[in-house]
Structure formats: structure tokens, C-alpha cells
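A single protein chain has been removed from this complex, and every other one stays in its place.
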Amino acid sequence: MGAIVTLLTDFGTADGYVGEMKGVLLSRAPDVRLVDITHEVPAQDIECGRLTLARIWRRFPAGTVHLAVVDPGVGSSRQALAVESDGRFLVGPDNGLLSPALLLAGARAVALQAPGNAAPTFHGRDVFAPAAAALASGTPLDALGLPVTEVVVRRTPEPRRRDDGALAGEVIAIDRFGNAITNLVGRRAAWLEVAGTLLAVRRTYSEVASGSPVALVGSTGLIEIAVRDGNAARQLGVGRGSIVVLRNA
Amino acid sequence: MGAIVTLLTDFGTADGYVGEMKGVLLSRAPDVRLVDITHEVPAQDIECGRLTLARIWRRFPAGTVHLAVVDPGVGSSRQALAVESDGRFLVGPDNGLLSPALLLAGARAVALQAPGNAAPTFHGRDVFAPAAAALASGTPLDALGLPVTEVVVRRTPEPRRRDDGALAGEVIAIDRFGNAITNLVGRRAAWLEVAGTLLAVRRTYSEVASGSPVALVGSTGLIEIAVRDGNAARQLGVGRGSIVVLRNA
Partner (left out) sequence: MGAIVTLLTDFGTADGYVGEMKGVLLSRAPDVRLVDITHEVPAQDIECGRLTLARIWRRFPAGTVHLAVVDPGVGSSRQALAVESDGRFLVGPDNGLLSPALLLAGARAVALQAPGNAAPTFHGRDVFAPAAAALASGTPLDALGLPVTEVVVRRTPEPRRRDDGALAGEVIAIDRFGNAITNLVGRRAAWLEVAGTLLAVRRTYSEVASGSPVALVGSTGLIEIAVRDGNAARQLGVGRGSIVVLRNA
């Protein structure tokens, strides 16, 4: 049975760019098993792509190849990377998108060379998909390029301890349900201040009434803000970068 | 060749929740064949999810596992279910979503226990995906939990016979094309009254002029209202719950 290749892009699907990549993958590695992660990363939103990749890349079995393309710098001098980290492979642009894997101890990265006939605007098809197909077919990482020593790294901003002992963090993402995910590691017996409201950190949505805001420890371990049966981002007027403060109860 | 596991959620794909579920499935059941049904059920719209599941679940071969998660009550006391019905398996919350399979004679259901480390906000990843992987790997239903005797059931509302002999129904869904699907079982030689307009029930869109409304027997056997080359919901001002009346010709 063929290796798993996942796809994560900001291409949407209507224009056929993703379809072209899938065709290249299946032409070069006919046994490969394609798994769509998403093609709905907001256009050129590297940060959203990075957070989504952070969630998923180690959930897949060892040997999986993650092909991730959110690439506003395509055709510039930004490097193209193939990475091996914790038994998984990743392929994508060197713009911070692959940071979750690159920052893990033991990660190795090589620089992919664009072939001469590669379209300067579509490395997903002409550089990254061929590299992913090669890795899925068993080509060793080192055969794909020379080791790179410097890569672009993005990190989730760190919360800051304030003089009064409270922890000042921020909203790092808004999900489809309007939940606001923060950079504060969850713990109970605490209060979260957001948009002028003080919320006890709870276990689940159902501890508050329908329509009420609630802070809880989300599925990645970070505190998030929701409105039961509602949309927290809209109702509380928060977005990426909004300040949140965590205090002891 | 591995079992088929389909996925139906209201998660969208951009945030990575679906990706996490796919990773769990492939880690636990490496041979499984994943098939996306949809992740674009409107957020928390159990009724839309139920109707979509009703369309598809028996179209798949026996042995298929349908993983369906539209779950506003996650983390509350609502049960988590695994179901065997007509040779297919289904996994999801006990909120009516799985009713199409539960209502069939011979259906059996067991209650899934959330493991202690399950995220209270993401049973899709921590409860339902592992159960689906187990079923796909051949674990018998009864090994997953104790039989349940009461489940939440949702049904499409029944049309009502009026004193004048006409049948009063309603719009139960608006599809992507703006077609309004009713709860009236289709038959020809009849007239449908909707939004003050009387439409003959026809065979296909092309029996009326471009831009004109038409009632016809849809692909599930129910009467639906369309506008040829247009959007019936918008042009006629109808939505879920709008009243429709069927009369003999």
C-alpha cells in the first residue's frame, strides 16, 4: 500500500491548481494515497497555515509526507524545503509555514532546486509535488538537495507576565465557529479577561447558558473563548491580536 | 484493501480539525480508505447534517463506516453513539444526526465512553474517530460500548391533509443551487402552491423557460422548487419552513 501524502494549501479548489498537483503526484507515485487537509487557508495567510499544520502533522503515522503550500513569495529567492522530522516528511516554502516540524529537535531540512522549466508562479506543481512524490516513493531526503542551515521560523507569540502577576496573551486564531483561540496554555481555577468581560475558565460549552460567552481549555491545550450556540469573535468583537489576560481565581 | 470511512462534519477544513481526525483514523487503521462527504454543513446545523446523511449512507457498500460530527452539545451529557444498521456502521453524537440509520428496522446502537483524556470540546478527534477506526478494523459493535435503549430521533415533518383535500407541506432544505426541497412526496398531475404562485409539477427544469419557476420531483423523490438557470429560494423568497400546498390537477 502506498505512502500517505497530505495536501494543505490556500489555493481553493475551483481553479484546478490543486487538481494539477494531485495529477503530478499520482503520475509520479501511482500508489500514493492522497489526503486533503485543507485548501481553504485564507489566501497568503502563512500564519493560519502554520497553525493548521501544527495541529495535524504528528497526528499522521510515521512515513507520511505533508505537502504544504501557502507561498506568497513564490518565484522570489525564498528557499524551497523538504524536511524530515519525527519520522514524517514535509515539503513546502521556506517562509515559516513548516516551523512546527522544523523547530522539533532532530529535524533536518534540504533545499529543493527548481527545475529549469518550473513555472515561477507555481512551485506547488513543479517543485513541491515532485519532491513529495519522490519522498513518498522512498527517495531519501538527502537525495533531494543540500542541507540548509538557516530557515525562516515563525512562532506563536509568548504570553507576558505582568507586574500584577496576571498573564497577558492574545488571540492567535479565529476558527470557523467564531471561537477565539489564545496563546495561553489552559488551566482551570482561573479567570480570563477579554474585551472588558471576565470569564471563568470552564470545562465545556454546556456549563453556560445558550448565547453566553465562555472561556475553556481547547482541544490543543490552549484557552479559547466561545459563545455557546453563537459566534464569539462577532459577539465579543475580538480578532487575531486581541489582548486577553489570565488571572488566578 | 481497507474499509471505507466517510466523513461528514460542520468543521470546515481550514482550522485543521478534520485533518486531526484523519490523522487519528490513519494512525489507528492504516489501511482505511477515507472519503469526504462534506465539511461544509452550516455550523451546528444538525438538521442539514441529518438530511445529507439520509441521502448518502445507504449508497455506500456494506461495511462502510460513516463518521458524522455536527455536535453543538459536545462535552455535555449527550450520549456518543456507534450504530450498526443495514450492514453499515455510523458513529456520531446522539442528537438526531444519525436518525436515518437509527430509525431503520434492525438498527443497533451502543454508547461510547469518552476516555479520561478526551478533550471535552473535540469528541470528533478523541471519541468518534477512534471508534470509527476500530469498526473499520473489524472490532464488533458490541465491543465498543453498552447497548443504548433511548436515542434522540429527528424526523422530517409530515405533510398534513387539509379539509379541502390538498396536502400542506413545507420547505425542508435549500440546496446550493437555491432549489427548495419540500417534504411532499413527488407525483405528477398535480399543482404546487408556493409563495402565492401555482406551479404544475413537471419532469425537469427544461420544461419551462429560462428564469421561470418550476416544481418537479427531485432526485430523492420529494417535490422541489427550482428556477431554471436561477435561484428559487432568492427569487421566490422561500426558506426552510416555508409552507407549500399540493393539489390534484
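A few comments on the model shown:
The first chain written gets the first letter, and so on, giving A and B; residue counts start at 1 in each chain.
Note that contacts are C-beta pairs under 8 Å (C-beta built on N, C-alpha and C of every residue); 3 or more make two chains touch, one makes a residue touch a chain.
These numbers were taken from a predicted model, which means no experiment stands behind them.
Only one residue from B:A14, B:I37, B:L144 or B:L246 touches the chain missing from this view: B:I37. For the options B:L102, B:A131, B:L184 or B:L216, the residue in contact with the chain missing from this view is B:L216.
One chain is missing from the display, and on subunit A it is touched by residues 11-20, 22-24, 26-27, 30-31, 34, 36, 43-44, 72-77, 119-122, 125-126.
Seen across the whole complex, the unshown chain contacts subunit B at 1, 4, 6, 8, 35-42, 48, 51-56, 58-61, 64, 173, 175-177, 203-206, 216-219, 224, 229.
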